[in-house]
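Notes to accompany the following structure.
Only one protein chain is missing from this complex, and each of the others stays in its spot.
As written, the chains take the letters A and B, and residue 1 is the first residue of each chain.
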Amino acid sequence: MNQDIKNHINEALKKGVRLDGRKKDEYRKLEIEVGVIATAEGSARVKCGDTEIIAGIKLSTGTPYPDSPDSGVMMVGTELLPMANPEFESGPPRIESIETARVIDRGIRESKTIDTKKLCIEKGELVWMVMVDVLPLNHDGNLIDLGGLAALAALKNAKMVELKDGKPLFGKRTKENLPVSCMPIPVTVLKIGDNLIVDPTHEEEKAVDARLTVSVLEDNTICAMQKGGDSPLSEKDINDMVDLAIKKSQELRKILNEALAK
Amino acid sequence: MSDGKLLVKDKEVVVPGEVLVKGMGFLPGYGTYRKEDEIIANRLGLLTVDGKVLKTVPLSGRYMPKRNDIIIGNVIDILMSGWRLDTNSPYSAVLPLKDASFNYIEKGADLTRYFELDDYIVLKVTNVTSQKLVDVTCKGPGLHKLRGGRIILVNTHKVPRIIGKKGSMVSLIKNATGCKITVGQNGMAWISGEPEMEVIAVNTIKMIEEQSHVSGLTDKIHAYLEKATGKKVALAEDKPDNEMKEVNKTESSSKAADSKNQKDFLKSRDSESLTNIKKPKE
Partner (left out) sequence: MSSKFTKRPDGRKFDETRKIEAKAGVIKKADGSAYFKIGKTTAYAAVYGPRELHPRHMQDPKTGILRCNYNMMPFSSEERVRPGPSRRSKEISMVTEKALGPVMDLKDYPNAVVDVFIELTETDAGSRCAGICAAAIALADAGVTMKDMVSAISIGVIDNNIVMDLDGEEEHIEDVFVADIPIAMVPSTGEITLLQMDGRMTKENLLEGIKMVKPVLKNIAEIQRKALKDKYKR
């Protein structure tokens, strides 16, 4: 990024003003809608500013991993669709999209959001596989947090698929929910100069010095983290960033719960 | 044969494939074509009936470089004998050494001393070939490297509205916000000022972009600016002297401004000219 423009962003942040006029810890208007795709077992659409993401859950059956014969499998995939931003191109997944998927996946997996033991059909032989696909339609920043929220909302929205002779009957769903036990909310805090911000636009992301994604649970414990960006962080930075992440996670959790209750 | 019956009203939005006229009484202009006795739109736009000629004013679409346009370019490569710039169009432009500076630049000199990668520069398009090779110059009044500030992208077809008649609209925004603003024909705009004021300037520009077809837009924008900034703003048309001063003030980045050029610019009826830049003499 042009150094002049970066300095300009930094100077404005020092005065507490972001490019779009928001305060440093202010989110854009966030809208979450669930059950938007009939072909998916569960789905959600998240809109925040100009960013729009769709997440969908598909179930299938398969053999468990040998080291966990009684556990189902959950995987998160994201693809930075070339539709969503002129800077994305068709082709194999880029490192950014792999990172986004892995950070969302880690938050959900490490918190044991999905009780995979309950996804076992026959020990060592047959288990449910839960595929979470998170796809941005329009990318204007903050894909990790918003993708994570979309994934959670879709998981909460999902119903199990009917099983007949060990084979899933695609298109037929039971009334049973997926075994979702908790909700880790990912919050990414960005550091630009000495300023900490949340919910960056794509333009702000380009000016980032360092970022820290913190996945926060209901009791304010942390279940996953990822540091990104080129600059190092001090202990104080980390303290402040985690504080801000916990504070924002409470607001986001409220919005998510309201959307799920609708 | 009939004179032709207009099926769509003047200033209405027309879309590709829409039949505009049946009959031979009209002539097809830009954005339309004739098929047998019909004239049909082939581009999304606002219909303009100009006597017997039908044409459309585009509402969307990317910028296409045109000779003599004043644009903002972004340095994307440093070449053996110049710079390559992104022009927010399908075609990049080349700024040759001889057009970069009034000083002589020796071959093999360190070109980053003049322009570095990622710099934004106000340029004039000097030539566009049939194969869309684009040459630009940075030599001329008002053409310069932009320092500080921020860049936003706007719809290239709305640039004349953002600038306004004789630069009245952009002067209004500058007066109200105290920001320096340069709008390039290619839809790249540069804004620099106090952070809160910049936000107001950007929001105002977005508002003009979205409501460019609304009548009484200047009054609406004026009211919005007074509300947003919380102070009285003089309408540019009412006080031409003030406007002149304001433009002079915001001109500070281009030292070479001579007053004759300034007056030429202000007199210019060409609403498409840049406000921050004096209209260069041909």
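Simple rule for what comes next: a residue touches a chain if its C-beta (ideal position, glycine included) is under 8 Å from a C-beta of that chain, and two chains touch if they have at least 3 such contacts.
Worth saying up front: this structure is predicted, and the values here are computed from it rather than measured.
Of the candidate positions A:L30, A:I57, A:V73 or A:I104, contact with the hidden chain is made by A:I57. On the side of chain A, touch with the chain left out of the figure occurs at residues 37-41, 43, 50, 52, 54, 56-58, 60, 77, 79, 81-86, 90, 92, 131, 133, 135, 137-140, 170-171. Not every partner is drawn; the one left out touches chain B at residues 13, 15-19, 31, 33, 35, 40, 42-45, 58-62, 64, 90-92, 130-132, 213-214.
Assume only the chains that are shown with their structure count from here on.
Distance between chain centres (mean CA atoms), chain A to chain B: 40 Å.
The touching residues of chain A, when paired with chain B in their complex, are 1-5, 7-9, 11-12, 15, 17, 19-21.
Interface residues of chain B facing chain A in the complex, by the touch rule stated above, are 74, 118-120, 146-151, 192, 195-196, 198-199, 202-203.
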